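So that we are looking at the same thing, I have put the structure below in structure tokens.
One protein chain is absent from this view; the other protein chains keep their places.
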Amino acid sequence: MTWENYFMPSTTGEVLALLEQHQGQARLVAGGTDLMVQHRWDPLEVKSLIDIGRVPALKEIREDHGRIYVGAAVTHSQLVDSALIQGKGRVLAEAARSVGSPQVRNVGTVGGNVVNAQPAADTAIALVALDALVHVSSPGKEREIPVAEIFLGPGKSSIDPAKDLVTAFSFSAPDSRERTYFVRFARREALALPLVNLGLWLQLEEDGHALKDIRIAVGPMAVVPYRARKTEASLKGAVLNEEILKKAGHSISEEVTPRDSFRGSAAFKKRLIGVALKRGIERALDLKGVDRHER
Amino acid sequence: MPGKRNVLKKGKGEIMKFSNLGKETPILDGLEKVTGRARYVPDLKMEGMLYGKVLRSPYPHARLVNIDTTKAARVPGVKDIITGKDVSQHRFGPMVPDWVILPDDKVRFHGDEVAAVAASSEEAAAEAVALIEVEYEELPAVYDPELALEEGAPLLYEEKDNNIAATFNVHSGDVDEALAGSDIIFEETYKTNQVYQAYMEPMAAVAVPGDYERLIMWLSTQIPSMSRLRYAEALQMCAEDLRIIKPHVGGGFGAKFEYKSHILAAVLTRRTGLPVRMVNNREEDFRAGNPRVPMKIWVKLGLSRDGTFLAKDTRIIAGNGARTVYAPAITSTACYRIDSLYKFKNVRSTGYTVYTNTIPTSCFRGFGNAQMHFAMESALDTICHQYDMDPIKLRQHNGVTPGFTSIHGWEIKSCALEECLDKAAQESNWYEKKKAPKQKGPVKKGIGVAICNHVSGNRPFFKPFDGSSALVRLTPEGKAIVFTGEADIGQGMNTAFALIAAEAVGLNVKNVRTAAVDTDISPFGLGSFATRGSTIGGRAVYEAAVNLKKQLLEHISRVYEKETDQITINNGNIYFDDQEKPVPVAEAMQTISYTLGGTSLVGQGVFVPDTVLPDENKYGNVSPAYPFGCHIAEVEVDTETGRTRLLNYWAAHDVGRVINRQTLEGQVEGGVIMGAGWALGEDMVINDGVLLNPNFHDYCLPTAMDIPEGHIYSYFLESEDPNGPFGAKGIGEPSLNPVPAAIANAVFDAVGVRVKTLPITPEKILEGLESG
Partner (left out) sequence: MSGNNNEQGGRLTINFRLNEKEYSLEIDPGERLLDLIRNRLGLIGAKEGCGMGECGACTVIMNGQAVNSCIIPAARADGAEILTVEGLSGGMENDLHPLQKIFLEKGAVQCGYCTPGMLLSAKAFLDKNRGREIRREQIKEGISGNLCRCTGYQKIIEAIYCYAREAERAEERKG
């Protein structure tokens, strides 16, 4: 490998001190699953790595004043196994469960998944659907940014791993009228990149029928994780039935702009996203039984 | 007698029970595998060993203008760098002499070998490779075999006037007349894609300087003896001066034949005098392995109204890639092997193996027969649908039967094809499922059938001979060691050999093992291909064991003063007719050995099959035995996403005789899933000559979550072949041949979409559904 120093601090304070001390010459690494592959032979832009996987505060999942906090170094496996996330962030648990393989989930972190900003990062899609906030610490300052705003392009986010420490993601705990769901279609059942992934958050009116509000996050349908706002708008206030769902499916297929690639044509992905939305809403509201294959 | 287990008729209606065969015997080399102690080539380390690394071309077709290794040579730890300028430019090759050790003129595919480095660490070797400066002059390239056939296409080998590596023609009977007299004429074109064997152990070699100025090569190979001949030719040395050792091999599936970087390791070792290990990383294994030969197959069939096959006409265009490995033989197999599955009377085939600027293609489980099975068995399904015939009965009506000699002179001595069809149909509930109404929701179920034949040895593969020889050595401790040149690459062949030897001598298999192949010790063995191991290699082992037993009986007779016909050896014990208490073989052997200067008894066995090298029109019995099988796939297809899932799978095979039920099932299950991966998604996506998915996340071979939701059921029918050891025939390739067609036919049954180009992707199904 191509780095010369490897630090394993145990508090966020130490992390920030190291960042400050190295003045952009050290970068953070969490699971490192992408880094280890990309930089086996290719030089890294910095000489030092700061591994945040030993900072207990960054590995916490907790609920506080109606918000759920997920530490940046929380692994996908932790999300899958967390009763809190299963109960109050189903879309995130399911998204985490669909990542790679058990081995990758045991190591890869939600922070890494988001900061690396791949257009189809499963947990990033889920966090966008949850309208999560990113909590960022830099030497001497703290920020909170809506997660959807940090994505700049494929592989690019506004979080600089040589300057900024993402400490956590947070989202408001859902009330009894809110539901979430995650749908993913891939070439195979494991170890696969998604052809289409869709994170869903929806809120029902008090009568339990009409949709009061909905957020639909999708990938890889644009260069960054993307909210299908037109389709969201068309669904707000709707009373759900087969007809509406079919229309929503068409609407989102029209709205998204995926690219043709050898992994799948744009037309195919457009079609799948429509199916994903329809099935996602059905499953989220338990209109039909959950298909064991769809995760 | 199909369906019988564990018994053998011994003439005069006498039934013999087997003490070793037909059972579930765990592989004998399993212990070292589950403990992680088994050593494969990438695990070998020698004192002073260097690490080899290949520089590969970034262009599909380019002239080598200049190569500057100055900077690379300065990397600390670099011991040697070779380019085309440093090596002999003589040509050689397994089938066509279009290989050189390293080219000095041009590169012909993205991944072609340009230079090789040996260094004291992997890091240094990688760094040096990155620092070799090559000036390329890009040349026009051609990637599609059909375009490569066109006039004016860029030539891969300028000394040839076209890109045809080989042409194949066969014509028996009168196809035109038979077609003219047919009631039903069916014509269609099918395409099979390029897929990767994806053995878990990448291609690997360790070359080591040996005594007497010989060279030792530890290879991950299916063909130790043949590669020895070929590498001697490449290295311009006497084959005897090359010693090939094959330790455990992590799968091959057809890919691990002659391989360039093995030769490069040898060259580097000869130049440096130091051991060199050369192991592909996964990406280069994808980019420069030996993937399956892609084919475009045009088929025309003529049938009479009652479904009798009258004529078959075929034209195949096959992709050879940039140099010839075994694609010509694979094309010829695709052209005519399936003709001996059915009672054809008139057949004609033309095949072209065409050079393109892509990865050289070669053997992959099924060897061309698998490609043709997709076309033929898909075609028959469509005919059945169009003319309302039953796919099982149509095949039973036309399939070969015992005693039949096929149109190409293949003598079908044993055959339980009809019974395989019945068994699979019955176990899968075929007739009921075929009639069942379709499901209402978006997900539809379907069921499909395909059958197969194959060979157990292929006479023309190695022109000088087919056959095998073996030694079985019984030690003073009463343990037997089988020496064979046939290569176990993980299928469990060594265990099958031990079982055969144990059964033939009367030992317990626990006291028998098969030695690793080492050309200094093992007999010449052609190797693992053409599903020949158990049948031809096994028969040689059987003969050696019989020979050993004869010697053993004579010695027992001498030592114990009994007539040989009063002696029975069974399960490690010697029984005398007039004595109740048996004598253990170990005890007798010690006496025998210690009275004869400590000798071991060595049985030698030779099996030369009575096969015939086919004549110009491909007439000639190529194999001592022919295996058959019938597969039925049950799938569900999601009509909204286009996704196909396997529900259950039934595979009935005529294996002649069950040697080891457990490894047989293992071969079938592995073959079915490999075939399913090919059918439903595996694809090497090549764009402008560059492979876009050289990794396991984009090249989607099945994971544990992709196998049938239900079960893969295996059934074995024992037709007792007269040539196979105890009647056994092969299983390796037949287990894969019918899979893509069985799945394609099941998909058609589910949703009415006929996919004629592999793989059967969701996109193609959705397109088919839309176009109705």
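Order as written gives the chain letters A and B; numbering starts at 1 within each chain.
The rule is simple: contacts are C-beta pairs under 8 Å (C-beta built on N, C-alpha and C of every residue); 3 or more make two chains touch, one makes a residue touch a chain.
The model shown is predicted, which means the values in this text are computed figures rather than measured ones.
Trainee: List the neighbours, among the chains on screen, of the chain that has been left out.
Mentor: Checking the complete complex, the chain left out touches A, B.
Trainee: Using the touch definition up top, pick the residue from B:S593, B:T663, B:N723 or B:N745 that touches the left-out chain.
Mentor: B:T663
Trainee: Using the document's definition of touch, tell me which of B:L219, B:I489 or B:A540 contacts the absent chain.
Mentor: Touching the chain that is not displayed is residue B:I489.
Trainee: Return the single residue from B:N162, B:T475, B:T639 or B:T703 that touches the missing chain.
Mentor: If we include the chain that is not displayed, B:T703 is the one touching it.
Trainee: Tell me which of B:L31, B:A180 or B:A436 is the one touching the absent chain.
Mentor: Within the whole complex, the residue contacting the unshown chain is B:L31.
Trainee: With the missing chain put back, one of A:V107, A:I150 or A:V224 would touch it. Which one?
Mentor: Spelled out, the listed residue whose C-beta touches the missing chain is A:V107.
Trainee: Taking the full complex into account, what residues of chain B touch the chain not shown?
Mentor: Counting over the whole complex, chain B touches the hidden chain at residues 24, 26-27, 29-40, 42-43, 197-202, 248-251, 253, 281-282, 489-492, 662-663, 665-666, 669-674, 695-697, 701-705, 707, 711-712.
Trainee: Contacts of chain A with the missing chain: which residues?
Mentor: 1-10, 14, 32-33, 36-37, 40, 47-49, 51, 53-54, 77, 100-104, 106-107, 189-191, 292
Methods note: only the chains that are shown with their structure count from here on.
Trainee: Please tell me the distance, in whole Å, between the geometric centres of chain A and chain B computed from their C-alpha atoms.
Mentor: Averaging C-alpha atoms per chain gives centres 44 Å apart.
Trainee: Touching chain A in the complex: which residues of chain B?
Mentor: Chain B reaches chain A through residues 126-127, 130, 640-643, 645, 681, 685, 687, 692-693, 696-698, 700, 702-706, 762-763, 766.
Trainee: Provide the residue numbers of chain A that touch chain B in the complex, in ascending order.
Mentor: That would be residues 41, 101, 185, 187-193, 262-265, 268, 271-272, 275, 293 of chain A.
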